[in-house]
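Presented below is the structure to which this report refers.
In this view, the complex is presented without one of its protein chains, the others remaining in place.
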Amino acid sequence: MNANNLNNSKAQTIRSNDDLLLCAEREKDRQAQYKQNLFVCMGTACQSCGSTEVLKALSSRIKDLGLEKDYLISPGGCQGNCSQAPLVSVHPQNVLYQNISPQNTNDIIGSLKGSPIKELSCDNQSSFFARQTRIVTEYRGLLNPERIEDYIAVGGFSSLLKVLTQMSPSQVIQEITCSGLRGRGGAGYPTGLKWSTVAKANDSQKYVICNADEGDPGAFMNRNVLEDYPYKILEGMTIAGYAVGANQGYVYVRAEYDVAVKRVENAIKNMQRLALLGNSIGNTSFNFNLEVRVGGGAFVCGEETALIASIEGGRALPSPRPPYPAESGLWGHPTLINNVETYGHIAPIIRNGSQWFANIGTQKSKGTKTFALSGCIKNTGLVEVALGTTLREMIFDIGGGVPEGRKFKAVQTGGPAGGCIPESQLDASIDYESLKSLGSFMGSGGMIVMDDSSCMVDVAKYFMQFCAAESCGKCIPCRVGTVHIYDLLNKITKGEASLEDLSQLESLCDVVQNTSLCGLGQGAPNPVLSTLHFFKDEYIAHIVDHICPAGACGPKGQDLRRPACVL
Amino acid sequence: MRVVTLTINDQLLSGRDDETILQVAKAHNIQIPTLCQLDGLSTWGGCRLCLVHIHGSDKLSPACVTKVTEGMVVETESERLNKYRHTIVEMLYTEGNHICSVCVSNNNCELQSTAQNLGIDHISLPYLYPSRTVDASHERFVFDPNRCILCTRCVRVCDEIEGAHTWDVAGRGINSHLITDLNEAWGESTSCTSCGKCVEVCPTGSLYEKGKAGGEMVKHAEFLTYIEEMRKNHK
Amino acid sequence: MPSSSPINAPHSMAPPTDDPRWRLVDTTMRHYGYAPNALIETLRIVQESFGYLDAIAMKYIARSLRMPLSKVYGVVTFYGLFRLKPPGEHTCTVCLGTACYIKGAKNLLDAVKLCTGLLLGQTSADNKISLLSCRCFGACGIAPAAILDGQVIGNLNSSEMEKHIRKWTVSK
Partner (left out) sequence: MNNKKTLATVWLDGCSGCHMSILDMDERLLELLTHVDLVYSPLVDNKTFPENVDITLVEGAVSSDEDLHKIKMIREKTKILVSLGDCAVTANVPSMRNPLSVGAILERVSDGSVIRQPADVPLLLANAQPVHNYVKVDVFVPGCPPSANVIHSILMDLLSNRKTNINKITRFGA
């Protein structure tokens, strides 16, 4: 608002790499005019802790003091350490202030000329930050997600122009294949292979879809990434469109993510304005357009065939595969569906080369993955780590461990299709294969830490209730089986179940897992199976001794069958 | 289109590569249980009874949608499959209120005969006893949701053959239920042509003709293939 | 009269009332070329404008998009977003995501129940308060969280929740 000067004057289109470099230089010049740039985090956690007021207070105070030419106050993206919200970062001073309220405004402004305020600053060299490797969340918190120029100034869209002018579609796919990138939605299907299947499909009409229907309870990575790096995702999608031969893309976002929807819509407009979307992008024959589709709140939409049904305007019912969307997807045309984060990796891979990417991570799981750390852990928030990091490093070094002298019990990964991993397995590395071998799942990246006050039967029941409520109802095992499994778990938590019920529970899990139509039903028994595997003693305690050892299903040590005290 | 050879239950068979395992099996008198599938209607793939083993795949495949390929080896029966089919049919019995003895389709019901063929003599899962209201507002037909297994044959026949799309499924998960128009009484429906096709294709006693008493409702689902054939010939 | 109601011209159909909000609905459908895939977006716009979806709105959309009534109803009842009844004057949406659950979202629901007697999904008889839940809105970092009249509030406990709700029950 205060910087509508000549640098930002006429909107120009970007048709070549020179145009792009010019735009980047102008933006850098603009930012360099300021002595300090202040970014106020506008993530969900910070906003709910009052960052909007902080932004207002800082802006108006700067104005009152007539310092608009010296200091730029911008809304910024999420810094990651949400437990210290609201956060303000200052550059190039390189300070991160935590737990800021409008009362701190004067102090912060006063310190801009001198040295940072120790008491308010957060150690941005701590292992929470130092242990992370950032690709998708590069320039964390330092980009104004509303402005396309901010992204261009840090090299944005150079990958798009590079592929359009220097690479053939098959070279792009080759590069992605060589990088070893695998789908970040959870299942880990090789991205290059998916792209080449769609590219090979013989159809003049193809589509690219970004799955941003992040439905796992306890996962907010996609929300964050879309809110903060919309341009990076859209650049990835556009490159994908070029590689597979599509001219239309859809970003399917959950309705609950209203900020993400607005940011992506704004980003599409800005890209269109600069001719980075539309016809003849980069003066080539490549045409590509993007639209946002807002989901109606159904977890099953994470399943690609259901998501397609939803974009087509119907009930989001999955359909049996084959045919896969790559052959027959949206309106019967070949369709590429990738997760938000998968697209977030594309531009960096093109920019830095597949070898650079393949050097990060493990043998089979390359690159980085974002995780949402939450639950009973000190540093809740969003982190990005190289695959192969161990769970222990994640929870104790980055997450800071379990607070208040409580004891770590389990970490839940993979959402409703995932599992609970106990202390004894914490040295396992975070990658697709190792999590699967532990009966869990990479999933989209939710990581919920539980301490000894959580009951594992209760947790399993929670997930089963979720799956039963989110089952689309099309296939019988998922529609009815999840209800029976929930009822059995409920019976166990009330201390009323028998050992026969336990074997019926196991048998039902087998049926639902192996006969359900889609991933929702097939994965639904996982939380039960993994807790049965690692925490069977808790099930036995509920059934044989009729007590809940954690004290979550009823007062600790008390017979669960005893009716609650009626006053 | 090509002719392929494959093995089903140790029998060497041939079929066209645009046919499904179910079609080839049926043509060779190999029974695979189904409830949602019906010749002449689009494939639904929701009942999961026709799951079969295909050698070389860890996952079970629905015979109704899986196309045959050259050299494919299929097993349609095993202890494991039987357990799964058994449990799925039990699930259907617990989901609704199926009282065979007083049902109009007693003795003419596909759910009942499937259970019998699978050797089900009791239901070990707990019944859910939902509370559902019968819609007898239509002048000729009755819809009893207690007996509905959500195979969606009625929805598909109404949409695909009659072209009225009076029926659809509302809600989701265990709360899924059939509706006519905007969940209005069937008798008030503005789109229903009273053609009765939904009644004919219903595998249970959920849709039936008024005035039929216990065991009197006999369905004729096979008429569909005839209609389909006639339409093709007209084209 | 007969000339003005051509059966094949649903696009020129007049909105149910002259309420200006229908114009926005029409614009949305036009933007999609009255194609069937406009359904969910159109329903969303109606709900945003009117607060809920009634039979009149559903019929109007169905006719405009040339779509079966039962299909519209099926879609409306499939997605958690859509409401068939008007919401209360105030809404409290408790997040039931995993992080919130682990951190005691159940207690928040109990707190609302204690002050209002409302169970999940209910609206009070005076139409003042609706108690809703949602599956994770991504505020796991500040769990347990709730959305009170559109504002996300994190790190809640029962007594704070009670305070918020009491504000609604006493204020006129």
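Here the chain labels run A, B and C in written order, and each chain numbers its own residues starting at 1.
Everything that follows uses one rule, which is that a contact is a pair of C-beta atoms (placed from the backbone, for glycine too) under 8 Å apart; a residue touches a chain by one contact, two chains touch by 3 or more.
Remember, it's a predicted structure, so these values are computed and weren't measured experimentally.
Undergrad: Which of the chains on display does the removed chain touch in the whole complex?
TA: Among the chains that are shown, those touched by the missing chain are B.
Undergrad: Of the residues B:10, B:121 or B:139, I need the one that contacts the missing chain.
TA: Final answer for the missing-chain contact: B:121.
Undergrad: Where does chain B touch the missing chain, residue by residue?
TA: 93, 97-103, 106-107, 112-113, 115-117, 119-124, 126-127, 129-132
Heads up, the rule we're going with is that only the chains that are shown with their structure count from here on.
Undergrad: Going by the touch criterion at the top, tell me which pair is linked by more C-beta contacts: A-C or B-C.
TA: Result of the comparison of A-C and B-C: A-C.
Undergrad: Just how far, in Å, is the C-alpha centre of chain B from the one of chain A?
TA: Those two chain centres are 40 Å apart.
Undergrad: Any idea how many Å lie between the Cα centroids of chain A and chain C?
TA: Taking the average C-alpha coordinate of chain A and of chain C, the gap between them is 25 Å.
Undergrad: Residues of chain C that contact two or more other chains, please.
TA: 71, 74, 78, in rising order.
Undergrad: Going through chain B residue by residue, note those that touch at least 2 other chains and give them in order.
TA: 169, 171-172
Undergrad: Please give the residue numbers of chain B that touch chain A in the complex, ascending.
TA: Touching chain A: residues 43-48, 51, 59-60, 62, 65-67, 83-84, 87-88, 91-92, 94-95, 124-126, 128, 149-150, 169, 171-176 of chain B.
Undergrad: Would you tell me which residues of chain A are touching chain B in their complex?
TA: Interface residues on the chain A side: 298, 300, 315, 319-320, 322, 468-477, 479-484, 487, 504, 507-508, 511, 514-517.
Undergrad: If you look only at chain B, which of its residues touch chain C in the complex?
TA: Against chain C, chain B makes touches at 159, 164-172, 179-183, 190-191.
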